[in-house]
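One protein chain omitted, others in place.
Up next, subunit A:
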Amino acid sequence: MATFKEFRNNVKPNWCPGCGDFSIQAAIQRAAANVGLEPEELAVISGIGCSGRISGYINAYGLHGIHGRALPIAQGVKLANRELTVIASGGDGDGFAIGMGHTVHAIRRNLNITYIVMDNQIYGLTKGQTSPRSAEGFKTKSTPEGSIESTLSPLEIAMSAGATFVAQSFSSDLKQLTALIEAGIKHEGFSLINVFSPCVTFNKINTYDWFKQNIVNLEQFPDYDPSNRIMAMNKIMETEGMLTGLIYQNTQRKSYEDMISGFGADALAKQELSLSEEQFNKLVAEFK
């Protein structure tokens, strides 16, 4: 069995020292080992951004695509080979601005993949513009007088889109984050894990300390029931989205792959490509 070290490669991340993304990388590596994966059984598909580089920093199959499109690529990979564990990952701009349409529809579709958003409330790679996750009034290079758009709540959107697994974590809480990624991988359907991941270079407001002061861990509520959709929605609203832990999980709904008519349990990529003459003749007969 592979240990988390085997999910490391010799590429040195080009993230700024102190960037929250380092811990997310470590959590993915640990979670992958903990659920018993071998490196070749994992495919990490990422978008574009500082965060998007993550697929190159994990020893596994990795595809670093185009801005905002990690999810459709990841879904294609999963449809082609459902034996792979597929993790999609990217920034808050990647997933909630340019890629928001895909995020909502990937949630609806519910393929068995895990989506980890590295949410720093800002555009890191392009050097500090506002993101849909920026707070109102947040001053950035593109909003010098403060953002005048409302902040997007990905958790509420995910819930209303019919998500079957919604979690949130904080990159400093490696233990919780690792456990949530493990749970996401094991969940048979689409799992969204939004992770607060401070950008130490361009976001001087949403810092490590700020998060520590502002987030509440769901562990504080012993009666919390993540299978209760209404409770989940209430808690998200009560805490204004500043909660961490497993927020909602629906284990009843089947994954997309399991609902496709005629779709087998084995990887489609391993199937024979050629039609038999009999199959071919049957197809042609319709046109006579």
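As a convention for this text, contacts are C-beta pairs under 8 Å (C-beta built on N, C-alpha and C of every residue); 3 or more make two chains touch, one makes a residue touch a chain; residues count from 1.
Assume contacts and distances are computed from a predicted model.
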"Pyruvate ferredoxin oxidoreductase subunit alpha", "Phenylpropionate dioxygenase, large terminal subunit", "Succinate dehydrogenase hydrophobic membrane anchor subunit" or "ABC transporter permease" - which is the UniProt name of the missing chain: "Pyruvate ferredoxin oxidoreductase subunit alpha"
Hidden-chain contact residue, picked from the options A:51, A:75, A:89 or A:131: A:75
Residue touching the undisplayed chain, where the options are A:144, A:222 or A:262: A:262
Residue ranges of subunit A at the interface with the undisplayed chain: 9-11, 38-41, 43, 45, 53, 55-56, 59-66, 69, 71-81, 83-84, 101-102, 104-105, 109, 260-264, 267-271, 273-275, 277, 279-281, 283-284, 287-288
